[in-house]
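Some notes on the structure that comes next.
A single protein chain has been omitted; all remaining protein chains appear in their positions.
Presenting chain A:
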């Protein structure tokens, strides 16, 4: 999967906006949206929120978890635990990037939030690398990882699968006289 595909999926998440126009309820394939009244908050998917923001038709309200104190707590928790902790949102990385790139004037302390989210991401990816490393070196058969987001899985997926395939080929070619002992070219 491409990271841009993951971002596309992230745009389905709902976010609160405050429009400055009025429109009746609209009926889209994915669900109903609206009605829109100026000054009243309404929940819309992120793709619509960004489009309206770029056309200066709304103000985006940052999600509840996008707050400096909450993110600092999550970061401390992540650093203490060995396993993965619960994430504020299954698409926290993509949402941070999208909202901070397009609507940073609506989000207070945007620079600190960006730094905190990056710290959380770095910690989690480091844990993922260690875990993958120990999985391979101890030749485990299965592993269970809770609380991983799609973006993190996507980051490590191709590398992990390719390296496991490689290891399998090397191992199977070492066994003497076995049926699988032929060189297979890619």
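What we mean here is this: a contact is a pair of C-beta atoms (placed from the backbone, for glycine too) under 8 Å apart; a residue touches a chain by one contact, two chains touch by 3 or more; residues count from 1.
In the analysis below, contacts and distances are computed from a predicted model.
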Answering from "CDC45 cell division cycle 45 homolog (S. cerevisiae)", "Protein YIPF", "Mitochondrial import receptor subunit TOM9-1-like" or "Trafficking protein particle complex subunit": the UniProt protein name of the missing subunit is "CDC45 cell division cycle 45 homolog (S. cerevisiae)"
Sole touch to the unshown chain from A:81, A:105 or A:133: residue A:105
In the whole complex, of A:16, A:57 or A:169, the residue touching the missing chain would be A:57
It is residues of chain A that touch the chain not shown, namely 20, 55-57, 100, 104-105, 107-111
